[in-house]
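Starting off with a structure, shown below.
Every protein chain except one is present and positioned as in the full complex.
The block that comes next holds subunit A.
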Amino acid sequence: MQFHVLAVDDSVIDRKLIERLLKTSSYQVTVVDSGVKALEYLGLVDDEIANTNTDSNPISTIKNHHEVEVNLIITDYCMPGINGYDLLRKIKESTTLKNIPVVIMSSENIPSRINNCLEQGAEEFFLKPVKQSDVNKLKPHLMRGKGKENQPNFVVNKRKPMAECLSPDRIRTKYNYI
C-alpha cells in the first residue's frame, strides 16, 4: 500500500528537500507552500465556508468529502500566515482530520515550542535540516494511521504521560536545555 504525505513549507529549498526525502521512501507526496493551501487541500477551508454561508454552492460541500486521502502531514513551524502550530491545532480540532498524524519541522531548538507541539498532538518534532533518518521515523505513524481508518467509531485515545511515549531522540531533544 502506498502512503500519501502532505508536506507544508514556505521555503522553496526545504520543499524540494522534503519532497525528495519522502519519495526515497516511496511515499506519494503533495507539497504546498503555506498553511492556508494545506487547509484548502485538506478541505478544511471549504468546511468553514460551507458552515457559515447559508447559500453555499453544493459543489463546495461535496468537495468536503474529498477523494484525496492523506496519511500524514509534515509541516514547517515558522511560516507566514498560519504557522505549523496553528495548522496542527486546526487539524486536531477537525472531526474528519484529527486522526491524521502530524509532524512538525523547525530550524529552532526551542524546548517550549517542541513541548507545545507534542502536547497539541504532533507525533514527532524534527529539527531542520531534516535528514533521511528523520523521515525513516515516519513509517510507524503511517502504519498506525492506516489501522485507524478501519475503525470509524475510533475514540480519541488518552495520551500516555509524556515520558512513556517519547522516543529516545525526543527525550534527548526535550532535555537539551537543562
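Of note:
As a working rule, contacts are C-beta pairs under 8 Å (C-beta built on N, C-alpha and C of every residue); 3 or more make two chains touch, one makes a residue touch a chain; residues count from 1.
Here, contacts and distances are computed from a predicted model.
Think of the chain that is not pictured: of "Large ribosomal subunit protein uL18m", "AP complex subunit sigma", "MYND-type domain-containing protein" or "Histidine-containing phosphotransfer protein", UniProt labels it "Histidine-containing phosphotransfer protein".
On the side of subunit A, the interface with the absent chain consists of residues 11-14, 16-17, 20-21, 24, 78, 107, 128-129, 131-132, using the contact rule stated above.
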